[in-house]
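For this view, one protein chain was removed and the others were kept in their places.
Labels for the chains are A, B and C, by order of writing; each one numbers its residues from 1.
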Amino acid sequence: MKLIKKQIPLAIVFITGVFTLVSYYVPNKTSIDYIETMNKWQNIVVAFAFLLGLVSLFFSHYHKIARKADGWGYSIFVFVGFLTIVISAYVSGGRQMTDAGLTPLGWSFKYIYNALSGTMFAVLAFYIVSTAYRSFRIKSLQAFVLFVAAFILILGKVPLGQIIWDLALGWTGAGVDQVIEWIMQVPAVAGKRGIMIGISIGAIVTSLKIIFGIEKQYMGKD
Amino acid sequence: MLKEQLQKFSRIDRRWIFLLLAITLLVPIIKPIGLPNKTIAEATSRVYGNIEKLPAGSFVLFSLDYDPSTRPELHPMATALVRHAFSRNLRVGVVTYIAGSTGLIEELFARVSKEYNKSDGKDYVILPYMPNILAVMTQMSSDLYGIYTKDRNGIDVRGMPVMKGVKNYKDMSLIVCVTGTAILDYWVAFVGDKYSVPVAGGVTAISQPGYGPYLQTNQLKGLIGGMKGAAEYESLIKQPGKGTSGIDALNLAHLLVLALILTSNIILLIIKYL
Amino acid sequence: MSETWIIIGGWLAAGLTIFLFSFLYKDNPFFKIAEHLYLGAGMGWLFQVSVTNVWIPKIWEPVSKGELLVIIPSIMGLSLLTQFIPKISWISRYGFTFMMGYGSGLAIPAGLSTDFMSQIEGTIKPFSLLASMSPFAIFNSALIAFGAICVLFYFFFSVEHKGHLKKVSNVGIYFLMIYFGAAFGNTVMARFSLLYGRFDDLYTFSGAKYLYATQFILTGMVIYFLVYALFAGRSKNAIKA
Partner (left out) sequence: MPNNTFRFIPFLFASVLAASPVFAAKSTLPPITGFTAGDMPYDSGSIALLAWDADAGGDTAAAVSPGTLYRVFVSSLETGGWIKAAEFPAGEKMSKNIELPFWAWKVQGNTHALKVELNNYFSGFKDGTVFYFKIAKVKGAAAIESEVVSSVTVSNWFRLDRLNNLILLIILIIVFFWAVFHARRKGLFIRRIAGLDAIDEAIGRATEMGKPIFYVPGIGSMSSISTIASAFILGEVSKKVAQYDSQIKVPHYDPIVMTVCKEVVKQSYMEAGRPDSYREDINQFVSADQFSYAASVDGMISREKPAACFYMGYFMAESLLLAEVGATSGAIQIAGTDVEHQLPFFFTACDYTLIGEELYAAGAYLSKEPMLLSALKVQDFGKLVVMVSVFFSMILVALGARFGWEGFVRGILHLFRNY
């Protein structure tokens, strides 16, 4: 039992991992055929992976409705939303636009999905302003440096800010866009590069651990 | 006394601040201020230059991977890029790896193809959404028909005039990825570097600073960042759109943030040292 | 699509947008309905796209034509679903390990070349053009190299940071802070752009073409909150953020 529960999966990860890794260094046709097959298979497996999220969402809301838990009425709207899109997709045969204009699917994208998904993230703008006021604390020299860089960027990205900069600091001869350009291309690159290299090696090491079966927490417990 | 009042003021109910923002953003939408964007970042003009120098008929691959949640920033950008490509008579292929972007792509091409009198299958092709980006990218290096046999409407792509002579990355002159996700990193790492195809990008302002290193090494042949970038590109192709009007509306809101940070910190200083 | 549908769409979009925004004032049933719709619609969208773009063309059509090899990955994909049945959840490992192995195998060489070697090359390459560079450009290239080394040293954990070494890692922090500041500034712009997008749509829906959807719904929400505050809020003194 341990063999099929644990060792074969670990062998799969090792074999696919090593073969895929090696294919980077091997130009032979065999290696290309291998990677092409893997690509197709991978594409299919991933298309199923999203069902995980779907099923767990359905489960949890179905349970809420079945148990009449607090606010179970709202859970019905999860299914309403889902069915609206799926049915309109079925009716329109998966096409969003025909020569006659929007199909029902295109319509539900434009007026339902678009509005909901756009607004969810737009709400964050409000939290940014309140964070700016209530918790942006210039409490150290480091935070001050952060603030100065942020200040210049926020100011210089809009025309009105550029005008203000020119009025106040125009005499220095450096336009705010040049200063932003410099910040983004010199010190910010240095900072980002430093973090990036470290994190990227971290990812490589984690990948090695996964291939060699040292890291297997993603498999869950026995 | 003043101290207490200040303290109270610094703990103001945040909904007042929300209201303030709503007003500063809504008013310019209804009544535009009319300050156009003047400056153009070098990275943006590099994208422009790279498209501009392509001979007519070159095949450009657009990877449009953004959904409605980043639409205000990225849609104007993508629109401007496609307009530019059409005006230069380039052949355009579109791929996407974000399920939510298919609707936006349809909308974009329905609108822009009319402006330039371009037809589906002849001047551009929209390939269907694919879920697993890495697999598709790797596949396209040898034979893209291995994965894309049909376009999004189920029409065979092999016979399309737009795909003539296009089989893999070697036949593409440029790849432009517009995204709010890490998909541009994938294009750089798994395609641009590996198969030496020029890759340019358009990203949200949030991820823009992160691409500095790739720009400096020329792994990225240009980058359009956020709504400002969209406005810049619109002014490069001389077709003002949503980017230009957006940047105008953001004027006051940007200053509001700065004012708020300064006010709260000054209040704190006063409380501390008074 | 007829006029009527466009108007209905406008009302729906304006309504959902305002419902979601109403959370900023206070949690309320309208927000909850819109939020749950969002969860369902998002999944529905993903589902329909997967069906029309992957399942039908990549699995159904090949199998009906007799190409049976695609059954193997389909079974691996389906195995993922055993996650929900604790007793046999181990079967899902077959799908997971396949995905992890493939992903890791691709990520290692790509990470080495893109984020490692290319970054070293990018840092030193400007110096090969030393002869034709302006002093300011030379200074910038040197600053990038110096800054990157300092930042890397800040993240170096194998030696104690004391004395001069401490100074080096301190300089690194300031480069990081400039990067963070730039990121902060850009984030502000990005979020505002999203909000602008939504407001712009609301403004569109406030026109006569959409029968003043925005105004009506907004008024409706205000009335709801007023009534709610009158009846339910009184007893609890509730509105506090």
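To be clear about the criterion, a residue touches a chain if its C-beta (ideal position, glycine included) is under 8 Å from a C-beta of that chain, and two chains touch if they have at least 3 such contacts.
Every value quoted in this text rests on a predicted model; they were computed, and no experiment measured them.
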| item | value |
| --- | --- |
| In the full complex, displayed partners of the excluded chain | A, B, C |
| Hidden-chain contact residue, picked from the options C:Phe153, C:Tyr203 or C:Tyr228 | C:Phe153 |
| From A:Ala115, A:Ile128 or A:Val186, residue that would touch the chain that is not displayed | A:Ile128 |
| Touch with the omitted chain, as defined above, among C:Leu12, C:Ile108 or C:Leu202 | C:Ile108 |
| Contact partner of the left-out chain, one of C:Gln119, C:Asn140, C:Ser193 or C:Thr214 | C:Gln119 |
| For chain A, residues in touch with the removed chain | 24-32, 53, 56-57, 60, 120-121, 124, 127-128, 130-131, 134-137, 142-143, 146, 150, 192, 195, 197-199, 201-206, 208-210, 214-215, 217-218, 220-221 |
| Missing-partner contacts on chain B, residue numbers | 11, 165, 167, 170, 193-194, 196, 206-207, 209-210 |
| Those residues of chain C which, in the complete complex, touch the missing chain | 23, 27, 35, 39, 100, 108-109, 112-114, 116-121, 123-125, 127-131, 145, 148-149, 152-153, 155-161, 176-177, 179-181, 183-184, 187 |
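We take it that only the chains that are shown with their structure count from here on.
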| item | value |
| --- | --- |
| Distance from chain C to chain B - Cα centre to Cα centre, in angstrom | 14 |
| Geometric centre distance via CA averages, chain C-chain A, whole Å | 4 |
| Centre-of-Cα separation between chain B and chain A, whole angstrom | 15 |
| Touching two or more other chains - residue numbers and ranges from chain B | 14, 18, 21-22, 69-72, 100, 102, 130-131, 134-135, 138, 152, 205, 208-210, 213, 216, 226, 228, 250, 254, 257 |
| Set of chain A residues in contact with two or more other chains | 38, 40, 42-43, 45-47, 50, 109-110, 113-118, 120-121, 125-126, 128, 132, 147, 151, 154, 157, 184-185, 188-189, 192-193, 196 |
| Residues of chain A defined as touching chain C within the complex | 5-6, 8-10, 12-21, 23-25, 38, 40-57, 59, 61, 71, 74-86, 89-90, 94, 101-102, 105, 107-126, 128, 132, 142-143, 145-154, 157, 182-198, 200-201, 203-204, 206-208, 210-211, 218-220, 222 |
| Partner chain A, residues of chain B touching it in the complex | 10-12, 14, 17-18, 20-22, 33, 35-39, 41-42, 67-72, 100, 102-104, 106-107, 110, 130-132, 134-136, 138-139, 142-143, 146-147, 152-153, 205, 208-210, 212-213, 215-216, 226, 228, 247-248, 250-252, 254-258, 260-261, 263-265, 268 |
| Residues of chain C that touch chain A when the two form their complex | 1, 5, 8-10, 12-14, 16-17, 20-21, 23-24, 29, 32-48, 50-55, 58-59, 70, 72-74, 76-78, 80-81, 83-84, 89-90, 93-112, 114-116, 119, 123, 140, 143-148, 150-152, 154-155, 172-182, 184-189, 191-192, 194-195, 197-198, 201 |
